[in-house]
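Left out: one protein chain. Kept in place: all the others.
Our next item is subunit A:
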Amino acid sequence: MFWRETSIVFRRQLRMALRNPAWVIIGLVQPILYLCLFGPLLEPLAGTLGAENAYTLFVPGLLVQLGLFGALFAGFGLIAEWRAGVIEAERVTPASRTALLLGRILRDVLQLFVQGLVLIGLAFLFGLTGSLPGMALGLVLTVLLGAACAAASNALALTTKSEDVMAPVINSVALPVLLLSGILLPMTIGPQWLQVVSDFMPTKYIVNAIRELFTGDFWTITTMWGVVWTLVLFAAGLWVGTRTFRRENA
């Protein structure tokens, strides 16, 4: 029952997204642009950053960034749906509230997954080497992180019901997260105080974990923390999201 409802919502979302060419094109062009335009800048720096291969450093960062940004903005679509009355119409059916949320998140997760595959695939052409199972696991962490962000974003959307309120909130969250997670450059090259601040960013541990996974280090403390944080964020995101969908008056 639950999975059927989730898949009904998911297929509806996916169908509408795929019919919108802008969604598909922008989604695919994003990772390509990053790789082509930013990757070459990093290559000569790889040595100083302590990496054998610039792309094992760079691609995990990009993955997390895609996960964070793509998913954080997912809620905007939900506001439009709410305004059209779709959410209310779905909430009056007996369908599970979690299914209504999960179906939507799955679409964002699928988008992220495909973007991640394109990114990793393309990175091989640029010279990425590393552990394939590690990369797969890194992609899984990315997708879970994206799901958490999408859920949080949907919750925020249903709470604020206004793009004008939501945009500044998301931007003010996303920017420090982006800068302090070592997404583009590892935090270890920064001064002490910046490292201390960044210690409070769960996403930093996730980026670091994915970097280690890419090089094939599965059983390290770093990896473990990344996995733990991903799962914590995932659970928290789903919990907040479902609560919002269930709450009266949403």
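One rule holds in what follows: a contact is a pair of C-beta atoms (placed from the backbone, for glycine too) under 8 Å apart; a residue touches a chain by one contact, two chains touch by 3 or more; residues count from 1.
Rule of thumb we're sticking to: contacts and distances are computed from a predicted model.
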UniProt names the one chain left off this complex as which of "Acetolactate synthase small subunit", "Oxidoreductase", "ATP-binding cassette domain-containing protein" or "Protein FixC"? "ATP-binding cassette domain-containing protein"
Which residue from A:Val86, A:Val140 or A:Val228 sits in contact with the chain not drawn here? A:Val86
Using the touch definition up top, pick the residue from A:Ile8, A:Leu28 or A:Val114 that touches the left-out chain. A:Ile8
Which parts of subunit A face the unshown chain closely enough to count as touching? 1, 4-5, 8-9, 11-12, 15-16, 19-20, 80-81, 83-86, 88-95, 248-249
